[in-house]
Each structure stands twice: as structure tokens, then as C-alpha cells.
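The structure is given below, and queries will be raised subsequently.
Note that one protein chain is taken out, while the other chains of the complex remain in position.
The block that comes next holds subunit A.
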Amino acid sequence: MIDMIEKEDPVISEEEAAQYDRQIRLWGLDAQKRLRGSRVLLAGVGGLGAEVAKNLILAGVKGLTLLDHEQVSEDSCRAQFLVPVTAQGQNRAQASLERAQNLNPMVEVHADPGRIEDKPDDFFLQFDAVCLTGCSRDLMVRVDQLCSKHNIKVFCGDVHGYYGYMFCNLGPEHNYVEEKPKVVKPPADSNDGPEAKKAKIDPNETTMVKKTTSFCTLKEALEVDWTSEKAKAGLKRTPVDYFLLHVLLKFHTDKGRDPDPKSFPEDSQLLRQIRDDVLEALALSADLLNDDFISYCFSEMSPVCAVVGGVLGQEVVKD
């Protein structure tokens, strides 16, 4: 995102400086400026989506587009805090717009009631970062591939009961800077105080070190071949939740929705079945993921959304 600064150097007004004071003191003025120039797409304004929206709007991005084709149901009112209780039947993105905007009038917030599946490729190209919540596997893979090609950052995440995950793809060649404390050898005539003249690490002086790293695509992340030797070795250190993710993604693909508490008995049964199928297809033991997860992965749990949303939001901002 370093090129961002050269493209447009938005000035931080005094008003913004006052409001963003505490975060500028953390990540610096340059980072705030980069945020100030970025446009983000957020798909899905459920519990997790609302958290991410809040975090990004408070951080001070240039624009945030809320994309959601779902309608507000009785459950949604309880699940997230942007939708007024009177908004049942309305489109979720549009119903959330007012409160979202009020979080920070300095951000341009838009609501789009369309279906993400129907959006053409160039729709995504107007954004610097895309954040997908509650989306199907195929859609996420497609958007991820499209965006990496155009240097758009991709973030995905979802929450199921007590479980949640997030994924990010910042591109095959991501340039970033890391702050490292400066090692200072003071000159004979030290100006920072007549203290000892030994080389020391000055905690207040840091240098920015440029680095590059590479991210894999979502497709690659999901299509790990567990029969290979290398993968088998890594299996122990892989959290079991990764496989749970596969199970839940498949459920979503097959049923077109997430496990619903109202149909707990049938859905539990189905989850168990899918778990067996998935692990078998991956040539792994069925014991890897036992039955316990079943009663804990329904609906969106607010605190879990807060945690995942926080981490996800932070990743988007950090970039």
C-alpha cells in the first residue's frame, strides 16, 4: 500500500486529528492517511459483518460499502447492533446504513442490496480491499482469485456458534514495513541527554524496515492434499477447526444456509454425516473431529463475532 501515498496524499484535518488522536499515537500519521484513502467492500452484514463494519468505520477508512441481499429477520435484530428493532422485512444492508454512518460521519458509507453472486468482475475492482462474511465456498474462491490478480486484498471470515475463522490474502507479493527499534550510536556530542555514550536501543526511535511476503490463495489453502508426506507432517500442528471449517462450508454449499437451531436434530444429523464424508474424502481418520462440535456451532454468538470481527478488522486496518 506504499504506492497509495504517492497517488493521493489526503490531508488529515484538525478535526480528524482530534478524533483519531489515540490511534494515530499507535500506528502513526502515515498509516492513518492510508486508511483515509482506502475503499473497502464488506459482504454480509450479520453479526460478524456488523462488527467488522464498526471496526473499519471507527478506524476512518475513506469508504465502506455494505453489500447484503438478505432481509432483516427477527433473529437479526438480536444478532447485531446496527439494525433497528423496527426494521423487520427491510434489506439488511440498507437497514444498517444509518447507524453505521453515525459511528463516524467522516466515512462514506453505502448500502447495496444486491446479491454478491450476481456482481460482475469489475464491481470488485473499485475497492482496495474486500471482506467477505457468511459467503459460500465457491464464491469466496472466485472472488479471491479475481482480486489477487488485481492486487486487491481479500479477507474472509465467518462465525458458527462458538467457532469462527478468518482468512486473508494480501497477494503473491505483498510489500510492507516493519517497525524495528533503532540501534543508536550516539555521536561524541550526544543531544538526547548527557547520558552514557554506549550504543543503546532507543525505544522512541524506530526505523521502518521494508519487507516482502507471499500469501497463498484461498483455493490453495482449502485444497491441501493431506496424503502428501509434507502435509501429514504438518497435520499435528493444524488445528482441528480447519477441518470443521470444511464441514461447515460443505453444509452451506449443500443446504444453501447455515445450521439452524430451529432444526437442530436434523442439522446435527447432517453435520455428522458431512463430517464423515469430508474426512473420508481427505483420506483422514474420522476420529480427527469428534461429535462435540455439533452443539456448539449454531447461529452467531455475539462475543465470538466480537473477537473474530476484532481480529479481522485489525488485519484489514493493518494492511
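Heads up, the rule we're going with is that a contact is a pair of C-beta atoms (placed from the backbone, for glycine too) under 8 Å apart; a residue touches a chain by one contact, two chains touch by 3 or more; residues count from 1.
Just so it is clear, contacts and distances are computed from a predicted model.
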The chain dropped from view, which UniProt name applies: "SUMO-activating enzyme subunit 2", "Anaphase-promoting complex subunit 5", "Response regulatory domain-containing protein" or "Glutathione S-transferase F9"? "SUMO-activating enzyme subunit 2"
Quick one: say which of A:N102, A:T253 or A:Q269 touches the chain that got left out. A:N102
Given A:N55, A:N91, A:T133 or A:N169, the residue that touches the chain left out of view is A:N55
Interface residues of subunit A (partner: the chain not displayed): 9, 12, 14, 17-27, 29, 47, 51, 54-55, 58-60, 75, 77-85, 99, 102-105, 161-162, 181, 191-196, 200-201, 203-204, 237, 261, 264-265, 295-296, 298-307, 309-311, 313-314, 317
